[in-house]
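A single protein chain has been omitted; all remaining protein chains appear in their positions.
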Amino acid sequence: MKKIFIYIIVVVLGLLILVIILGDFMSGEIKDKANNPYAYEFDEFKAVDPSMIKFKEARRIGLNIEGPKAIDVKNDLIAIAYKDHLQVIDSSGLERINMPIKGPLTAVSFSPEGALYLACQNYVLVLSPEGKTIDRWEDFGEKTLITAIAFKDTVTFLADAGNRQVIRLNTKGEILDSFDGTGRLDGNYGFILPSPYFDLEVDPDNQLWVVNSGLLKVENYTDDGAVRAFWGKPSFEIEGFTGCCNPAHIAIMEDGSFVTSEKGLTRIKVYKPSGELDCVVAAPDDFEGDSEPADIAVDENGKIYVLDITSGKIRIFERNII
Amino acid sequence: MEKSPENKANKRREFIRSTARLTLAIGIGGVSGLALSKSTKEEWVWQIDPFECTQCGRCAEECVLTPSAVKCVHAFDLCGYCDLCGGYFKPGVIDLHTGAENQLCPTAAIKRDFIEEPFFEYTIDEDLCIGCGKCVKGCSAFGNGSLHLQIRHDLCLNCNQCTIARLCPSDAITRAPASKPYNFKGDFTKS
Partner (left out) sequence: MKNNRIAIITFFSGLLISVVSFAQQRFPRPDFESDYLVPSPLAPEPRWASMEILDVVILLIVLVLTSWLAIKKRSRRGILYLSVFALIYFGFYRNGCICSIGGIQNVTLTLFNPAYAISLTALLFFVLPLIFALFMGRVFCASACPLGAIQELVILKPISIPSPVRKVLGLIPYLYLGLSILYAATNTDFIICRYDPFIGIFRMDASFEMLILGGSFLLLGMFVARPYCRFLCPYGVLLNWMSSFSKWHLSITPSECVDCKLCAHSCPVDAINKPVIEPVSNRKDINKFILSILILPVLVLIGGYIGSKSHIYLSRANTTVSLAELMITQPELKNDPDHIDVQTFLASGKTMETLLEEAAVIRSQFYYGGWILGGFLGLAFGLIFMGKTIYRNRKDYEPDKGNCVSCGRCMDYCPVGKPDFDEIMKQIK
């Protein structure tokens, strides 16, 4: 009698072992371990009220070179700086210039005269509209990392993210002076740049606007480096900027409106010259997940050129005609 | 006696056994010799490539240890010391105060210390960290990506086959030589 009891136990245990091993093994590798209980959720902030979106994507231009970095637009010409290439195409997509450059390139700008200014980390190349090298400006400092170039009359501004300063140059590329933004209105922080996103633009009224990305603000500076005005507020909502350092890139339209591009919540928005939100150009869902912030440029007709770095495309947005 | 059939059979049997033994010995020798020609003096450990990691949350769940041997590591050199830290605060917080309801970390394992205006230092309490990677996602999306996941070798049991490595959807966990057991982000001046 006792022996039978043992036999039963043995058989039951043997079957149990078989069921556990085979059950686990046969359930396949990829199963219902699907969702992530620790997902970082910010979908609610990705959603944008459709009535806020007043632009539509009119065209896309696919890029045939790896690693686009920066974009600028002038007179029907689009300049794209890649990691180690410069490419200029016209609006029909026809290639005008394609030249390798010992990079890494960090910024590109058309001067008002149509010359091409290229920032290569710590030096600047000045190219003729045909792509011939005219000048090379260097020796800005050891840590220099130029992230933007803008022009005002005879002055060229460089945004030096590495040294957290704005450099003013004359037409020959000689340093006039530089400022670090400590002449602020409230507090005395200067430019706070947790990451290498540091853009500046000159508006149609010849005012210099610098993005103090760590403070999530866009600031207007006088010629001697004092803050005259600023706008921008930290918020996850659509009106504000969020994260460590936003907006990553700005562009200014003919009417003085600001176009902003953000990282994290990759959205493109238009702000009125007063700093009040005007409308949305592209919502986060228009970009692939975990996209790098897109560089942006605007042309004379108010079209917005978005350099979608992650997918390697130029996406051209036009304002809806009401 | 020498020629008895039994003795003969014994001898034959002994011969077969010796031959079999020799064959097996050659077998072991062959296999181990082949393996030896490739073997390394170095041991292997498991480690995460932070650039491959997609923060799927499995490191917190699949490690044979509870809590996981995967911990969040802070590459201070890369950190922006931001006030509004994407890895520390939940998305959408309005006031940047350090109350639990504002913290992203499910176990409140990140410590925030004021350094100077406007900079804050963030340190990980590894006793509390469960390696879920939530903060890594937040830091990578909104910040510099200075927070990243690494396998802590003072905890890791160095299983022959790492369970997380098998289930990692982005194949980010591989064997690394024990002499280079970490893939920290950034450049460090080791002191």
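As written, the chain order gives the labels A and B, with residue 1 at the start of each chain.
One rule holds in what follows: contacts are C-beta pairs under 8 Å (C-beta built on N, C-alpha and C of every residue); 3 or more make two chains touch, one makes a residue touch a chain.
The shown structure was predicted, so the numbers you read here are calculated from the model rather than taken from an experiment.
Although one chain is omitted from the display, it touches the following shown chains in the full assembly: A, B.
Listed for chain B, the residues touching the missing chain in the whole complex are 9, 17, 20-21, 24-25, 28, 31-32, 34-36, 38-45, 49, 51-52, 54, 56-58, 64-66, 73-81, 115-116, 119, 121, 123, 144-145, 152-161, 163, 166-167, 169-171, 174-175, 178, 181-182, 184-191. For chain A, the residues touching the absent chain in the complete assembly are 3, 6-7, 9-10, 13-14, 16-17, 20-21, 24-25, 28-30, 33-36, 39, 67, 83, 104, 121, 143, 145, 161-162, 164, 192, 194-196, 288-290.
Assume only the chains that are shown with their structure count from here on.
Interface residues of chain B, counted against chain A in their complex, comprise 55-58, 60-61, 79-82, 84-86, 91-94, 104, 106, 117-118, 132-134, 137-138, 140-144, 166-167. Within the complex, the chain A residues that touch chain B are 29, 33, 36-42, 44-45, 187, 189, 192-195, 214-216, 234-236, 242-245, 263-265, 290.
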